[in-house]
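Questions regarding the structure given below will be posed in turn.
The other protein chains are all here in position, but one chain of the complex has been omitted.
After this line comes subunit A, so read on.
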Amino acid sequence: MTLHDVVLQQIINGLSLGAMYSLLALGFTMVYGIIELINFAHFNIFMVGSFIAMFALQVLGLHGQSRLLTGWPLVGALSLGFASTMLASGFLGVAIERIALRPMRNVRGTAAMITTIGVSYILFNIILLTMGAGAQNYPNPMPQVSWHLGGAVLRLREVLLWSVSLVLMGVLHTFVQRTKMGKAMRATAQDQEAARMMGIEVDQIVMLTFFIGSALAGAAGLIFGLYYNNTSFLIGYTAGLRAFTAAVLGGIGNIVGAMMGGLIIGLIEALGGQFLQVRWTDVIIFSILIGVLALRPTGLLGLSTPKKS
């Protein structure tokens, strides 16, 4: 492998990481956009999502590396996996909002944020205590198909990861920009009171936001499992923190910003690891974050969202 090939490979790695961070960052940014809450439970909704997806695939008869599928059975199994995981994670998010967060909606200060940290720890410990601490061998029904670009390798699962992320983000963007519900969401984000006066059911919009954000986190969880072939109760922490950073980098509350932020963080991680050392990854990422915020306190695209009073 020449340096050229290695860099190309790192870009492929970085885009894959970035796509995952983007999906996760969307959940942070959407919830923040609507109710100005940083939802730390999101870290572990992602983690729980990867477990839900594992059960879903196991119900379909896929355990470990036991069986490879191709063609329609593969598409069918994965679609079923994504559908059930996104539904279940979405409802988990809605339940958290309804039970733990709605009573605090109008409480000033950090109570709601602390509550999300608490919920995050509850999810974390439930999985730790029921599933054990060891890493789980993840079902992987995808055949080992790959393409060679010079010395770099592009695998089927990377293509799958990118395309699923792109499709989901495209659907979300269209939904928010083009549909009536999306318009209601944007209105709620701009001014809750005014939106309520215009006849928008704010409670339902908040629930919808949690549903979509959590469903995307669930999808990211399934992608994570398929990509690394592995999951454990710990995966939420690092990925969640990076995704949160991505959301802030892109401008928290801004959907396009979150997607961009995720990709940038993924690329920094991969190329930083290549040219410096992986032990410096966090130092590099957070230095860049602080640098960007010092110059543009609202994040890269933050200014395009209207400022709330």
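Here is the rule we use: a residue touches a chain if its C-beta (ideal position, glycine included) is under 8 Å from a C-beta of that chain, and two chains touch if they have at least 3 such contacts; residues count from 1.
Going forward, contacts and distances are computed from a predicted model.
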Absent chain [UniProt protein name; select from "Response regulator receiver domain-containing protein", "Multicomponent K+:H+ antiporter subunit G", "Ger(X)C family spore germination protein" or "Branched-chain amino acid ABC transporter substrate-binding protein"]: "Branched-chain amino acid ABC transporter substrate-binding protein"
Touching the absent chain when the full complex is considered, from A:T70, A:T110 or A:Q277: A:Q277
Of A:I235, A:M259 or A:L289, the residue in touch with the unshown chain: A:I235
Absent chain, residues of subunit A that touch it: 1, 3, 5-6, 9-10, 13-14, 16-17, 64-65, 124-125, 128, 132-137, 155, 224, 228-230, 232-235, 237-239, 269-270, 273-274, 277-279, 281-282
